[in-house]
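So, subunit A:
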Amino acid sequence: MLKVFKALVKRDMTLAWRRRTDLLNAVLFFVMVSSLFPLAIGADPKLLRLIGPGVVWVGALLSCQLTLPRLFASDHADQTLEAMVLAPTPLSVLVLAKVLSHWLCANMPLVFIAPVLGMQFGLGPEALGVLALSLALGTPSLSLIGAIAGALTLGLRGAGMLVALLVLPLYCPVLIMGCLAVEATVSGLSPEPYLLLLAAFSLATVAIGPWAIATAIGIAYE
Partner candidate 1 sequence: MSSATPNQALIGSRWFKYASPATFYPLAGTLAPWFAVLSLLLFGLGLYISFFVAPTDAQQGEAYRIIFIHVPAAWMSMVIYLAMAFWAGLGLAFHTRLSGMMASALAPSGALFTVIALWTGAFWGKPTWGAWWVWDARLTSELLLLFLYLGFMALQAAIEDPRRADRAGALLALVGVVNIPIIYFSVQWWNTLHQGASVSFTRAPSMAMTMLEGMMVMSLACWAYVFAVVLWRVRKIILIRERNSDWVRQLQQKGVL
Partner candidate 2 sequence: MGGYGLYVWGSYAMSALLLVAELVVLSQKPHQPPMDPLEDES
């Protein structure tokens, strides 16, 4: 079981690496979205520091959700997903491997780039650290919840837009906790409670997510 898990993660990583321009686009999207806000709101440092965490978090959330439909859509299109549905290893294990590889390829770059963007908004080094940490803790649940929506909308027209509609309300708790964590550090309080909540939420979704994704894929194939 573990061998197949590792092999699938490696396979998906090589696939993503061979299509790295897609990942680059998602990261560029994140950078651009975050840089739009200062243009829109003006360069007043105090104001930017106030909206900084929120803007970076919303940017990360949108760009993570941008790469989600591709997670299953390409396997669905060339029917390699069928082989996974029929495999002896349980589907939820395979799905966890796919979401892990998506998280590593699509979300980890965001975690590393977010502090750089945070500087644009004049955030202090400690706030940038918490920003990256909150993103690292929050993005697993973003990938998992997004994968559920991706699996539900397999093969549908306009799946990309539909995934966004399904997923954004479910992302709100993660967004709120993430931004509160960074704001707490900016105002000198300890971000620990929020980071712990983010981690708890991610662990919960890791526990329930794969089962839901496997059920959703089963529904798509019935």
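We adopt the following convention: contacts are C-beta pairs under 8 Å (C-beta built on N, C-alpha and C of every residue); 3 or more make two chains touch, one makes a residue touch a chain; residues count from 1.
The set was built so that all candidates are chains of the complex that A comes from, given by their letters.
These figures come from a predicted structure and were not determined experimentally.
Novice: If you had to name the candidate from 1 or 2 that touches subunit A in this complex, which would it be?
Specialist: The single touching candidate among 1 or 2 is 1.
Novice: Would you tell me which residues of subunit A are touching candidate 1 in their complex?
Specialist: 145, 148-149, 152-153, 156-158, 162, 165-166, 168-170, 172-173, 176-177, 180, 201, 208, 212, 215-216, 219-220, 222
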